[in-house]
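Accompanying notes for the structure given below.
The other protein chains are all here in position, but one chain of the complex has been omitted.
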Amino acid sequence: MDVVISGLLLGGAYALVAMGLNLQYGVARIMNLANGEILILGGLAAFWAFVSFGLSPLLTLVIVAPLAFIGSWAMYKLLLRPLVRRAKTRGQLEVDSILATFGISFFLVGVMVSLRAEYFTYSFLATPVHLLGTTVAANRLVAALIAAAIGGALYLWLNRSRPGMAVRAVAVSPEAAGLVGINVDRVSAFAFALGGAVTALGGCLISTFVTLDASSGVLFTMKALIIVIMGGVGDIRGAIIAALILGLVETAVASIIDPGLTLVAAYAIFLAVLLFRPQGLFGQGNA
Amino acid sequence: MLEVQDISVSYGLHEALHGVSITVDRGEIVVILGANGAGKSSLLRAIAGMSDGKVRGAASLNAQALIGQKPDKVVETGLALVPEGRGIFGTLSVGENLTLGAYPARARAAEKDNLAKVLELFPKLKDRRAQIVRTMSGGEQQMVAIGRAIMSSPDILLLDEPSLGLSPILCQELFRNLAKIRDTGMGVLLVEQNARQSLAIADRGYLIENGHITGAGSARDLANDPAVQKAYLGATSY
Amino acid sequence: MPDILRGGAILLAVLAVAALPLLADGYWLSIAVTIMMYTALSTSWALFSGPTHYIALSTGAFYGIGGYLVATGMSDFGTSFWTMMAIAPFVAALLAGAIGIATLRLSGVYFVIFTLGLAEMIRNLVSWVQNNFLGSKGLYVLTELEERHIYWMLLAVTLAVFLFGWRLGRSRMGFALRILGNDEEVARHVGIDTARTKVLLFMTTGFFAALVGAIVAPRYYYIEPNVVFSPELSFLVVIMALLGGTRRLYGPLLGVIPFTLLWEVVSASFPSATTMVLGLAFLLIVYLIPDGVTGLIGKLRKRSVP
Amino acid sequence: MIPGETILEVRGLTKRFGGLIAVNDLSFDVREHEVMGVIGPNGSGKSTTINLISGALRATSGSVSLEGHDLTAVRPHETARLGISRTFQLVRILPALSVLENAVAGAVFGHKRRWGRKADVFATDLLERVGLADKVAVPVSALTYIDQKRLELARALAGEPEVLLLDEWLAGLNPSELQVGIDLISSLRAEGRTVILVEHVMDAIRSLCDRCVVMNSGKKIAEGTPAEVLSDPHVIEAYLGDA
Partner (left out) sequence: MNRRNFAIASAAVALSFAFSEAPQAQEPIKFGMVAHLSGPLAGGEAVTHLPNVQLWVEEVNGRGGLMVDGKRRPVEIVQYDDKTNPAEHIKAVQRLASQDEVDFMIAPYGTGFNIAAAPIYARYKYPLVAVTAITDEIHELTDKFPNMFFTLGSTSGFVEGVTNTLKTLQSKGVIGDKVAMVNVADAFGIELAGVAREKFKEAGFNIVYDKSYPLGTPDLSPVMKGAKAAAPDAFVAWSYPPDSFALTEQAIIEDLDVKAFYTAVATAFPAYGGKFGNAIEGNLGAGGVNPNTDAMKAYRKRHQDVTGKAPDYWASATYYSALQVLEQAIEGVGKVDREAVTEHIKNNAFETVIGTIRFDKHNNSERYWSVGQWRGGQFVAVADTGMGDSVAPVAKKGWK
């Protein structure tokens, strides 16, 4: 039970990270290697607001999300859109976006280092909560709950609303989306920006229980990519479930086998999914 | 009315279409006949704003210019394309595909009416609303594709080889349905290799060869033209 | 140019490059070591990724294996540097083979993502093994090798990579790779075992990366797993190779030299904003030189010849 | 040339894609030196059949065998080495290679595995054979459509196949090119090559094929000489149309 609860909470944190990337990669087709840095920026903002003004990270969220939205939108329009235009094939776009976003991630690390090179760490809701016979940290619980809320809201929005459906349509087939009158450019930019906002929001929450520094973004990018691929590109539900699975497996391995093997285990299930279900858990295959 | 004037399309050095002009009016079916690689698909994609090549010339619908517009703008002017391979959202459900068809602003008001129209045309789709499209047969997918196009309230419907991959019986049903769509007042521009069946329902037709229009006339005249018979009705497969 | 002249010219050039440590010392030698290291890594990377278009981000992992095996061999088992240097590349090649078999039949993206985390995963795995089964008083690589010895060894590896690439370009397998890069479907249907070809080449890349990692290890004296298994290295290798262009054997070299020098200028001119400026430099490369330096040269040539 | 022994056997071949049965229990034989036509409406499973024989797809059930070798579970490169070469429905040229290299590509990895000078000479001969002798120096991107088709044919022939698969090789040619194409295939027939020809062009079927298999909805609905199958009422109904 211990393992299940801790695993689900960790999975909740991962889900936050992965949902943002899923929008960016699934819809806008940009494999954004700077995703982790956006997350760290969110964390930095939460830290800074907390330490300087005693502002609760839960309030910072509200400011960070729109800022990250605007920033990511600009990033897409100015830096990535030209690559989308230039690319003749999906593969070409992938190579270009890997290189460009890697450059962006470097740039952002540089910016953050100049803002704060030290660790950002503070105590927020670091109190134990007793839940179903186990103790968990309140900050993790809050993060997981907000992740669930965001995930649920996104899921409903994507599946029930017309604009949400347009986003899914672009994810499924940009060409067909154009045919039904969807402005693919605008929807892609929007999805990319929304992904950035969700990621930064995740950063705010994660900073309440993980000690971050300017250079730790790449770890999150990697986990997020693994989750997105595992869950199926462009599928929010898949991302959430894959994130929960990853959280459970990591916690189980860390508790039962050895903490030293958590990442190895994460990789093992990633590989297993790739080998037996290359389209991801919820991916629909090559439609 | 769709007016296409002197359109050329080139891909790099290769010119696929040379100065093609056609018109399609509401309430008529116009068929374009031609061999593989003759430039038929290039023409449709150029009109719909989806060409990968360089497009010159002009096209207008209801006096609004089409060339140079992105696909979503073209749809708003009242033109819907069902491309070769259908271009449907395979992983979405029938219902979602149809709802997405009504995405253009021009289609929102009439969404209910259009849906009724589509379901009347394709009663099969009625109880398949929740089915994921890619699990359906080719003929059913074609219905979804056409139904989705109708959902956007088009004045002119463009279809690129809709009979491709359909069994003869489904083909017949398809062409009957196209005739019904025409009768609702929509204009239909059809690119086909199935000359026999398409000429049977069409009002007018064009022949296209190596990127040039090589003949035009009423469907009946074309069907009776010996050259057409040799090229499209006898010598080739159908 | 007659072959004998060309051969002579190449020989002279190699001798001149080999003589560099006799002329330059210190700073310039350390830059030369860097250039030589990245040349070997980028060129061998391009042998695989150039024709196949699989972007392998695994260089850091294999390079790390080379460095780590040397360190653990010398610190934990008392083996000599030379023994470990000989063993490491084969271990890496075997691992590359296993990874290749598992992932190379998947589409490119999966491969990219899998290799992206590979260095991290292997670091975790070896740390765990080290922690639980070997134990150690730190990983020291104390040898008598000096910078110039390392330079010469890297030069030898670089020459080996070039020789291999040159032979490959003239072999059935090289031809198979070119076909495969053009159209994998066609390649299969003319009788090429595409999976085997890709795996073998990927193994070669792993082999050379580990060899370089092993050779460079004595330069650091003390090996930390989180430093030798560097994902950043994987990216640098890719960027340098793409900057140069992967169509020609010497392409990566034309990327490594300007990039290393640019890196130097940036680190020297912006000591406290190196990362930021490098990020910008990456972006400029991606936007302005999409086909690499060789592509640029080709374009300029075309323009000057009407 | 008189057809010889059975060289290729297709037995109960079936291919499912999810719920869709693309090829359904298909059986036929191809004899040596024979040109076998496969016709049928679009989507009737012709191309899938070609892909199953060449190994590009793996059959759900049933078998294909070439001179006694079972090809059913064999990957495409092995099929190629065992003696099956093919062209593609949408012509596939290797764009970054020269004309000569495109043809050589077929010779190097096939079952004779020629290499170096030998392969060049052999490929040059084949380029001449298909009528590309004067285009050897032309960049492949500048080849006309028919020349691209010729080049692809040369590549397939360079593998010295026991059986040559031509997947709508004549499609998209204009009437004058069509005649050139038909003549070229007809000369292959005269050489005694074994060919499986998927076509829509009825003239070609009539003039080139020794026998035909007609498919509809994945099933074989007729088999026989072109004259026989084209007058078969089932074929007229399902394929040629009764309008």
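Labels for the chains are A, B, C and D, by order of writing; each one numbers its residues from 1.
Keep this in mind: a contact is a pair of C-beta atoms (placed from the backbone, for glycine too) under 8 Å apart; a residue touches a chain by one contact, two chains touch by 3 or more.
None of the values given here were measured: they were computed from a predicted structure.
The chain not shown here is in contact, across the full complex, with A, C. The residue touching the chain not shown here, chosen from C:A46, C:V112 or C:V216, is C:V216.
Remark: the omitted chain is touched by one listed residue; of A:S56, A:Q92 or A:T121 this is A:T121. Summary of contacts with the chain left out: across A:I104, A:A147, A:V167 or A:V210, the touching residue is A:V210.
On the side of subunit C, touch with the chain left out of the figure occurs at residues 25-31, 34, 37, 123-124, 127-128, 130-132, 135-140, 142, 146, 216, 219-227, 230, 232, 264-265, 267-272, 274-275.
Contact residues of subunit A toward the unshown chain are 2-3, 6, 10, 13, 109-110, 113, 117-119, 121-123, 126-128, 135-137, 140, 206, 209-216, 219, 250-251, 254-255, 258-260, 262-263.
Going forward, only the chains that are shown with their structure count from here on.
Under the contact definition, subunit A and subunit C share no contacting chain.
If you average the Cα atoms of subunit B and of subunit D, the two centres end up 32 Å apart. Distance between subunit A and subunit B, defined via averaged C-alpha coordinates, is recorded as 41 Å.
Centre-to-centre, using mean CA coordinates, subunit C is 43 Å away from subunit D. The touching residues of subunit A, counted against subunit B in their complex, run 162, 165-166, 168-169, 172-173, 175-185, 284, 287. Of all the residues in subunit C, the ones that touch subunit D in their complex are 172, 175-176, 178-179, 181-183, 185-194.
Against subunit A, in their complex, subunit C makes its touches with residues 53, 55, 102-103, 106-110, 112-114, 116-117, 120-121, 124-125, 127-128, 131-132, 231, 235, 238-239, 242, 272-283, 285-287, 290.
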